[in-house]
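In this view, the complex is presented without one of its protein chains, the others remaining in place.
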Amino acid sequence: MKLRHLGALCAMGLGLAAAPVLAEYPERPINMVIPYGAGGATDISARTIAEPLGTAVGRPLVMSNITGAGGATGSVVVQNAKPDGYTMLFARVGSHTVSPAMKATLPYTLDDYRFVTVYEINPVACAVRPDSGIESMEELVSLTESEGTSYSSSGVGSMLHLAAVFVLDEFGVKDPLEKATHIPQNGGGAAATAVLNGTATFLCTNTSALASFVANGQLKPLMVTTDEPVPGFDAPSASSLGKSELTQLVGWTGIAGPDDLPDDVATKWGEWIAEAAGNEKFVEQMTARGSVIEVMSPEEANDFIQTQYETFRALVDKLGMRIEG
Amino acid sequence: MQMQLGIGAIFAALFLILYAIPNWVSSPSNVRNIVLSPLFWPYILGGLTGLTGLALLLTGRQRLGSGDPVNEPIDDPRQGVLRLTAIAGLMVATFWVMPWLGMVWTSMLAFVALAFLVRTRHPVTAFVCAIVVPLVLYAFFAHVASVAIPQGELVRLP
Partner (left out) sequence: MSLIDSVMAGLALVGNWEAFLSLAIGVVIGVVGGAIPGISATMAVALALPFTFPMQPINGILLLLGVYKGGIFGGSIPAILIKTPGTPASSATILDGHPLAAQGEAGRALGMALWASCTADFVSNLALIFFAGFLASFALSFGPPEFFALILFSLTIIAGVSGESLLRGALSALLGLLLATIGLDLVYGTNRFTFGDPNLMGGLNFIAVLIGLFAIPEVINMAWHPTGHIGKVQKLGSKWVTFAEYKRSFRSIIRGSFIGVFLGSIPGIGAAPAAFLSYSEARRKSPNKANFGKGEIEGVAASEAGNNGVAGATLIPLLALGVPGDVITAIIIGAFMVHGLQPGPMMFVLNVDIIYGLFIGLILSSGILFIVGGLAIRGFRPVADIPKRILMPMVLVLCIYGVFAVNNNIFDVGVMFVMGWVGFVMSRYHIPAAPFLIAFILGPLLEDNFRQSMLMSGSSPDILLRGPITWFFWALTVISIVAITRGTLRAAKSKD
């Protein structure tokens, strides 16, 4: 009885295994790893592009949130995956430029990935409470110099952490690590709340995360890190303040595979993403949240990420922010 | 039993304070204040564990033999231990085999193994369930909830 069942099972297994092996990529659903939790910027971005991208790929894309350790847990899964193009990663500024620049103990480096695209850029804005009496970046800087301020972030080694330090450093605050206290929170939502309830003086984060607070008059933006002003944000751009170096400080979302991903797979992704990002509905939904849709080819993406990483790394080394333990 | 617990807790606390925390918790050198150190909270917990252990030991001595709750006895303790070892082995095997064999096939084997380990009275039902349950769960999780259930290297399901 038992044996016969087992036999049947094996036969069934063989039948399935005998399916065509040499079909063209992709022949089955592709597993897309999102290294951050549901509801966050990466998750929303990934799930919005999933629909047009799935149409372009012609196979289902299976979205898997693998959260933990500021994006490291999910990133490691893709680092160790087979480079067959069936496990790809939604890489984000936090997991792939800030963390590698700041954390010596990170289990991966940029070289472990092959980026096939960066498709979305989010400007960064710095904001305070409207009743804080701080009206401009200069006032924030002088308050930091005289009394000291504090800023919230979504955790150590997150983009928010580095962004605040970067901005203060660019505005000439000497020793920003001593003058401004970092108050880490658990996640981006909590970071904004910390400024709202007065736990921290300011925060610098993606405009998409701040948009509703700014629209409601709960937070006042002081600056956006772009060349041009951002609609809905009544604040000067970094370029108009003469700090064009700060335009390096932007959030982005891209797609990456393990580093030995074959060329033909990378090329295919380049084509798919160009097609998907042209989708009108997708562009409309993303721009409504303050993102700029800008599709980069694999080479452009690699350059962009490498440049941002080096900028961040230089700052981290200059200020001695690297986490060794 | 309370005495055992107390002694166990004291040893655990000593291990934590003397070995585990200094070695396995890293702290940067530039910590401004002791209360902010990553080590502060683990040390407090280690200390409290030790205190609880002492308290358990003292109260355990006071009412030795009485007041201890008793576990339900079983008929075949020796075989019971064997079965426990078997289920531990089953779990280890399940965990290591799953990435290679895939979650569906591993669960089927685990189901059968466990059902026979606990000497089920309905072997045929168990066998049918062992095949049906993982497949139904797979269908649900993979196709309704769109979760990437690990497929393994050998046989892929649609």
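The chains carry the letters A and B, assigned in the order they are written, with residues numbered from 1 in each.
In the analysis below, contacts are C-beta pairs under 8 Å (C-beta built on N, C-alpha and C of every residue); 3 or more make two chains touch, one makes a residue touch a chain.
As the structure is a prediction and not an experimental result, all values here were calculated from the model.
A.B. asks: Decide which residue listed in A:66, A:143, A:235 or A:301 touches the omitted chain of the complex.
C.D. replies: Hidden-chain contact among the options goes to A:66.
A.B. asks: In terms of residues, what is the contact footprint of the unshown chain on subunit B?
C.D. replies: That gives, for subunit B, the contact residues 1-2, 4-5, 9, 16, 20, 24-28, 31-33, 35-36, 38, 41-42, 45, 48-49, 52-53, 55-56, 59, 63, 67, 69, 71-72, 74-75, 80, 83-84, 86-88, 91-92, 94-95, 98-99, 103, 107, 110-112, 114-115, 117-122, 125-126, 129-130, 133-134, 137-138, 140-141, 145-150.
A.B. asks: So that we can see where the missing chain sits, which residues of subunit A does it touch?
C.D. replies: 33, 37-40, 44, 47, 50-51, 64-70, 72-73, 76-77, 102-103, 105, 107, 150, 155-157, 181-186, 189-190, 192-194, 196-199, 211-213, 215-218, 285, 288-289, 323, 325
Heads up, the rule we're going with is that only the chains that are shown with their structure count from here on.
A.B. asks: Please give the residue numbers of subunit B that touch subunit A in the complex, ascending.
C.D. replies: Going through subunit B, the ones touching subunit A are 26-28, 38, 105, 108, 124, 127, 131, 146-148, 154-157.
A.B. asks: List the residues on subunit A that touch subunit B in their complex, please.
C.D. replies: Residue list for subunit A touching subunit B: 1-2, 5, 9, 13, 16-17, 19, 28-29, 31, 60, 62-64, 323-325.
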